[in-house]
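Okay, here's the structure, questions in a sec.
Omission of a single protein chain aside, the complex is shown with its protein chains in their original locations.
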Amino acid sequence: MAVTEVRISIHTTGLDPKDIAEKIKGQFPDQVIEVAEFRDQVSVIIKRDQVVAVLKYLHDDPVLSFDHLQDLTAVDYKGKKDIRFEVVYNLYSTRYRHHIRIRAQVPENDTKINSAVPVWSGADWHERECFDMFGIEFTGHPDLRRILMPEDWEGYPLRKDYPLKGPELDKDWPGFTDVLKRSKELREFDWEG
Amino acid sequence: MVQKEAEKILETRELSVNMGPQHPATHGVLRLVLDIDGETIVKVTPYVGYLHRGIEKLGESLSYFQALPLTDRMDYVSAMSNNIGYVVAVEKLFGIEAPERAKFIRTIVGEMSRISNHLLWLATHALDIGAMTVFLYCFREREWLLDLFEMICGARLTVTYPRVGGVRNDVPQEFLESLWKFTDEFPSRILEYETLIDQNRIWLQRTVGIGIISAEEAVNMGMTGPTLRGSGVPYDIRKHKPYDAYDKVEFDVPIGTTGDTYDRYRCRMLELRQSNNIIRQLIEKLPPGPVMAEDPKFILPPKDKMMPITHPTKDLAYFILEKACKGCGMCMRACPAKAITGEKKAPHKINQALCVNCATCLVTCKFKSATVVPGGKGLSDEKLAELAVAPDQLPEDIKQAQQLLVRQFEFIKKGPKAPEGELYVATEVPKGELGFYFVSDGTGKPFRMRLRAPSFIHASCLPRLCVGHLVADVIAAIGTIDIVLGECDR
Partner (left out) sequence: MMAVGASHYDFDRFGIIFRGSPRQADCVIVAGTVTKKMVPVIRRVFDQIPEPRYVVAMGSCACTGGIFRTYSTVQGCDTFLPVDVYVPGCPPRPETLLEGMMLLQEKIRNEQARWSPWR
């Protein structure tokens, strides 16, 4: 029951992100497509076939020890790149304080990738949100359904070809248009008889 | 036989109860479906998304400066922290640094918003569990803090005070004096709250042993902030990757042991004291200097340098030189006051009565025919025609003001051109780790703006915390994970 106040040091002991990228390349040489660097942060772009193996290696290896999945999201590169979607994993080690980013490419005609829930259970809702917003299916996910939009919404909002203002009123979500119709009828009802 | 019939009628089943989106005890629009066996919980399914406003998609159509007020509205309880997180991320993307004084001020208001958030957390958590006096006491302190926020920037809740490159304006001296008095009196107020509930039998019965989660499991589920530190994991971004002025102050981080609701409560109470201490150190060490960076590629120009040509009270008149005007009509279309008239290919004229001195025509004209006449307000058109000179021959400060105005217009309309690349920056907001993931394609608008909200992950941990406890403990669990639906749904 005791809560103590600890003076954590600011000193970092982690590996350089480029070394981590080299280790990944050494372990999975045929999966890595590219290593990009920007402002001291390194991204490793891989193919989607063995993404769970790569993540498991990063999680279990005692020197790397990436135990904290900071973020799991997707980016839609419509028109800018050949392979349209990329699922981005931002990983962090709370022990060694180093950070790496993994980007797995997902093509447009086959938007499926293996789920990371066996490695981190916190990836659950992140993957549901990716499915909701982009339409990327995660095979092996325990309960893949929409989370932020209503369950029977049509369309994937964060894709680049989805309009910002949403669908037109006549093609809108039936839950909303039904309420509008009903409230209009009640407003115009002749109570006096 | 009667026994068998009785058993058939009295069969027990799990009951599915809906704690709807509209509920006085869920903090916002959170829907829970509880599967209960008697009074014990078997399964909890949270449904979120009732406050999803599409901030990420909206951010893709706004420039970096315009998307800043959107971040206020995410975690509306501690809006300063959200702004600081966004600003730190964008500054790292641009590669600029805020001046020292701005960093200190940002840290001060960040810690103030941490205190404000924890006070509201305590107020609602205690109110849900039943301690109603604590609610009123906490709001008394919070009013003081919100008044201080209003003193520096005019808004209580959705401030947009931290800006890219620094802060909006300097703090007045009375703010620092009042804040110093607050830090003097605050420890005795914390003692008041603790006296009411810390050793209270009812509080202990309702929070000790509720929602226990071990350290490995908590990290695996993605928890951060005091919710994680209550389980014993020393992860605090202010210490791991310091930003702003956190490496210049000394403070401790409270770490719990058992990972139950009581430990998380104690963590946050001790954090209140630590934040108080941090603010005192920062006020003592506050350096003098500017509060906004000056970088011509990414920051808006300072307003006083542009004043020679656009301030409304200055004695200026705008005039179009007839000899140089080609009659293209661009200034006529751009003028917001519709003060320019003229035919195509004929020299245009400015109606001095309607002109508002905004300098749009001066900046838009490509043929250098629009010019400004200092001291020409109220003069007739013929006199202005005599006094007006071509834009190249105007005095130096007016020419510099014109350059800055061009830059201002470009940054407001199209946004500063960010370098291409991607970036993930995390900051420690009162609720946990707020992460911003930007993908920039070289234009003034982010290609992808991703907000990693701590409340989203903590809401997904709710099923794990509540299993095996009673229905009333669900309310305590919602309070302990400290979620705000605006942040969870974005």
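Order of writing sets the labels: A and B. Residues in every chain begin at 1.
FYI, a residue touches a chain if its C-beta (ideal position, glycine included) is under 8 Å from a C-beta of that chain, and two chains touch if they have at least 3 such contacts.
It should be emphasised that the depicted structure is a prediction, and the values quoted were computed from it without experimental measurement.
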item: Partner chains on view for the chain not depicted; value: A, B
item: Option from B:20, B:347 or B:463 whose C-beta touches the chain left out; value: B:20
item: Contact footprint on subunit A, counting only the chain that is left out; value: 149-150, 157, 162-167, 172-173, 175-176, 178-180, 182-183, 187
item: Where the missing chain touches subunit B, by residue; value: 20-22, 24, 29, 49-55, 57-58, 69-70, 73, 76, 120, 123-124, 135-136, 139-140, 142-143, 146, 156-158, 486
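As a working rule, only the chains that are shown with their structure count from here on.
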item: Intercentroid distance (Cα basis), subunit B paired with subunit A, Å; value: 23
item: Subunit A-touching residues of subunit B, taken from the complex the two chains share; value: 48-49, 52, 54, 56-58, 61, 92-93, 95, 208, 216-217, 219-224, 230, 233-236, 239-242, 247, 250, 252-258, 262-263, 266-267, 270, 274, 421-424, 426, 433, 435, 437, 439, 441, 447-448, 450, 452, 456-457, 459-461, 489-490
item: Partner subunit B, residues of subunit A touching it in the complex; value: 1-10, 12, 36, 38-39, 41, 43, 67-71, 73, 75-76, 80, 88, 90, 94, 97, 99, 101, 120-126, 129, 133, 146-150, 157-158, 162, 164
